[in-house]
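The complex appears here minus one protein chain, its other protein chains still in place.
Right, chain A next:
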């Protein structure tokens, strides 16, 4: 296992190095002076110019420039935003929690609904139920997320007026920022409005989370159903039935844990698409996360923001997919067996 982990770490480092190389080369193609693209300082003083040349080894060879670039970026120095003149790393710290919050709520929704429905679809004997569930998930899978987001906000926001459709919280609530997660911050805030602010935050997250959850939800349902149907025909399940175990016991104890392994794997594959959907959803619902921030940066030709936004999002995807891979191996004895065989 140690050897395996080491190899995964290796993979993570190598992929990240390639990603950074792409970014490093792309930075050279921005239609501004290289120093400006790297630091975001538009009218640098003589002193600042010298500093930039030194920090990014601009007088050195291509390789030493790349190494200096890596050192700066991974050391947390991403320059300053060209539009706001604030540190990009600081802005990132401000916007990341909102994205995480949305993604965590969405994943919980997708799993909490997707797994039971997938199990239901697999266990149901009625062809009609199965067909309905499959038809619905296929529809959900094919709906473009931007259309869904706009339609939901039109119906539930504009026509019915039930749910707010932009931002994280009614701005009149003044909630001090502690964790950056609005759902938590509102609960721990020391104001008489704490509870109603929390409710408001919940109302605000419903529509974006629902929109974003549809895609992973349908994937989870389909994979759970297939895996469950497969597991339920295995002999050990039949043996359990023969021993007289209740259906609940068989499903929860024996079948589901095995059926969930492919679900985990599919989540790893889904990450890329999921992230781009998250960006679209953030823009539609004015959710103040990384996605909206990145898109704003693109509109304003804010090169330092674009670079860092892409870097952070891509690094997170690489990290998460490798993490899921590791989890998959850790929880699945079969794939460990394959692993030993290849070694």
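By our rule, a residue touches a chain if its C-beta (ideal position, glycine included) is under 8 Å from a C-beta of that chain, and two chains touch if they have at least 3 such contacts; residues count from 1.
As a convention for this text, contacts and distances are computed from a predicted model.
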Between "Anti-sigma regulatory factor", "ABC transporter substrate-binding protein", "NADH-quinone oxidoreductase subunit L" or "Cytochrome c oxidase subunit 2", which matches the UniProt record of the unshown chain? "ABC transporter substrate-binding protein"
Just one of A:57, A:165 or A:317 touches the chain that is missing; which is it? A:165
Which of these, A:230, A:296 or A:335, touches the one chain of the complex that we don't see? A:296
Sort through A:10, A:64 or A:86 and give me the one touching the missing partner chain. A:86
Please give every residue of chain A in contact with the chain that is not shown. 83-84, 86, 94, 120, 123, 125, 153, 157-158, 161, 163-167, 170-174, 192-193, 195-196, 199-200, 246-248, 251-252, 286, 288, 293, 296, 299-301
